[in-house]
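Heads up, one of the protein chains got dropped from this complex, but the rest are sitting where they should.
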Amino acid sequence: MQKEFKCSELAELVNGKASSDNIVVDNISSLDSATASSISFLSDVSYIPRLSKTKSKVILIKKDDLRYWDKDYILVKNPYLAFSKIATLFSDLDKKMNTGIHESVIIGQSTKLDENNSIRPYSVIGDNCLLGKNIQIGSSVSIGNNVSIGNNSVIHSNVSIEDNVKIGDNCILFSGARIGTDGFGYAPDDNGGWSKIPQTGGVIIEDNVDIGANTTIDCGAIDNTIIKAGVKIDNLVHIAHNCIIGENTIIAAMAGLAGSSKIGKNCMIGGGARIGPNISIADKTVITPTTAIARSIKKAGQRVTGVMPPLKHKDWLKFAVKFMIKKGMK
Amino acid sequence: MQKEFKCSELAELVNGKASSDNIVVDNISSLDSATASSISFLSDVSYIPRLSKTKSKVILIKKDDLRYWDKDYILVKNPYLAFSKIATLFSDLDKKMNTGIHESVIIGQSTKLDENNSIRPYSVIGDNCLLGKNIQIGSSVSIGNNVSIGNNSVIHSNVSIEDNVKIGDNCILFSGARIGTDGFGYAPDDNGGWSKIPQTGGVIIEDNVDIGANTTIDCGAIDNTIIKAGVKIDNLVHIAHNCIIGENTIIAAMAGLAGSSKIGKNCMIGGGARIGPNISIADKTVITPTTAIARSIKKAGQRVTGVMPPLKHKDWLKFAVKFMIKKGMK
Partner (left out) sequence: MQKEFKCSELAELVNGKASSDNIVVDNISSLDSATASSISFLSDVSYIPRLSKTKSKVILIKKDDLRYWDKDYILVKNPYLAFSKIATLFSDLDKKMNTGIHESVIIGQSTKLDENNSIRPYSVIGDNCLLGKNIQIGSSVSIGNNVSIGNNSVIHSNVSIEDNVKIGDNCILFSGARIGTDGFGYAPDDNGGWSKIPQTGGVIIEDNVDIGANTTIDCGAIDNTIIKAGVKIDNLVHIAHNCIIGENTIIAAMAGLAGSSKIGKNCMIGGGARIGPNISIADKTVITPTTAIARSIKKAGQRVTGVMPPLKHKDWLKFAVKFMIKKGMK
């Protein structure tokens, strides 16, 4: 397998311009850990001091920063994006080959799949499923009935996908993700107990969506829960029934969305943030980590924060006592 | 299978009174998505404007709201509860038939179970277990030794149940739930390290308990962790060792209970709320989502909130700087 590339090849991949076409590199790395055969990148001015010490002989750089660098380069608009593309190129070369469908995999009735998919041992696929091409499925995955999975998607080990889930092309579900489990819906009965409301909707996950490890996405109560194209979700996130997440929104670890919340496009939801039920969040909203949102945000592009600042514990105690006395609670 | 019901049959199920016994419906839906053969429901005054547009020919309604509706109906005390019961009726008709015990399932010594249970492939059950009737177990489930599971309970895929767990009748454990893993107990040793304290208690889950996807419930240190009848727990919740949760308490996603906390009956714990260790919470307490509780709540029926209100980020920054300077921390 090719493991070396000329700068001319890499420049073409990232839509850039190489200072010298024939320089050959065989890995991509940070400025600090570069070797003489690395390509590296300058993505932020804070890394400029490291340029004088790096062993890299060629870097991805933007025009304005060229004055800090006197060796070879590939000129690009967005060095970090170019880095991600070249790193993906090198990374894909190391990927496992197609391993086929292991003989222990159990496949239900009327399910259609390509024999060239990779499905690892002890996974179970239900009835009436439709799987695309070039799909990888890890071991001990459980897939229910009426599930579709698009081309090039990857389902890691120990994932559960319940009935009536549609997954698009180029998606990644990391290990332990739970997709399409029942939404949390109960009607109070007359004796203080709860009567479960059947959750009969599905989940639609569009193309290019990543879903983190041990994240849970519930099915809709009647209609579907919808994750639109390009959404990236980190680990241990909870998406309740009937949420709709707009295109390219990114949700960091441990954030939680209550039922029927509707998030716009291109939002950034910080780690541990909470969105209340039936909330609408406008496009391009940035929610600071751990902030709790209980009212809709209508104006696009705002950054919203609600975090209790940390104090030395003894100072916090004084504040807490005073705050609570003022409000009459002890 | 019957998929049509007369209003007289449905009225009997929900303890209601039909305006006309012989009208036939074949599905239940919201007012908005109803067809001419749907039964629908009016559970909240905010939905009254939708009555004029619904295609439903019969709705579940309470006496006070009849003045807003001039077509057929079933009169009930609690339309939402009636909806949940009729929806369950329709939903159960779609459920999978008994699939039996898959030949790959491994069952330990002295374990007793009904051959009519459904157990899907690659699940493993330990020694000395006792399983009731009409149980469904998904694929890749791990069940330890000395576990009992009551009638009609459902264990979804990829669940782990450790040794010495008792599960009652009519319970649902959603995929990825971990029941009976060791509590987090360590004694500091003399070198700054930690000596693990064996966690030898079990977990008791009474009847009619639902446990969400990827939720964790630890076993007790010496005594048991106890989840009482009718408790409903959402996804990604953590219940530490020796907690006791009272009857019919409902716990939303991502809430966390530290060790030995004791929650009363009929409480509502909001999403992402935290309860400190050794805390007692009185019956019928309502804890707002994301609120952290570090002291016991003794008076029943209170609603308690501790959430930092969100601001525009630049306003929050001013607040944070001022707040922290005032308290002497920088």
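By letter and in written order, the chains are A and B; residue numbering begins at 1 in each of them.
Keep in mind that, in the parts below, a residue touches a chain if its C-beta (ideal position, glycine included) is under 8 Å from a C-beta of that chain, and two chains touch if they have at least 3 such contacts.
The model shown is predicted, which means the values in this text are computed figures rather than measured ones.
Trainee: For the full complex, which residue in A:Asn78, A:Asn128, A:Asn152 or A:Ser280 touches the chain that was left out?
Mentor: Among A:Asn78, A:Asn128, A:Asn152 or A:Ser280, only A:Asn78 touches the chain that is not shown.
Trainee: For a quick check of understanding: of B:Ser20, B:Ser118 or B:Thr181, which residue touches the chain that isn't displayed?
Mentor: Final answer for the missing-chain contact: B:Thr181.
Trainee: Can you list where chain B touches the absent chain?
Mentor: 106, 122, 124, 140, 142, 145, 158, 160, 162, 176, 178, 181-182, 184, 186-190, 192-198, 200, 214, 216, 218, 222-223, 236, 238, 240, 254, 256, 258, 274, 276, 286, 288, 291-294, 302-312, 315-316, 318-319
Trainee: Please identify, in ascending order, the residues of chain A that touch the omitted chain?
Mentor: Those residues of chain A that touch the unshown chain are 29-30, 33, 77-78, 80-81, 83-85, 87-88, 90-91, 96, 120-122, 138-140, 156-158, 172, 174-176, 208, 210, 212-214, 230, 232, 234-236, 247-248, 250, 252-254, 265-266, 271-272, 289-290, 307-314, 316-317, 319-320, 323-324, 327-329.
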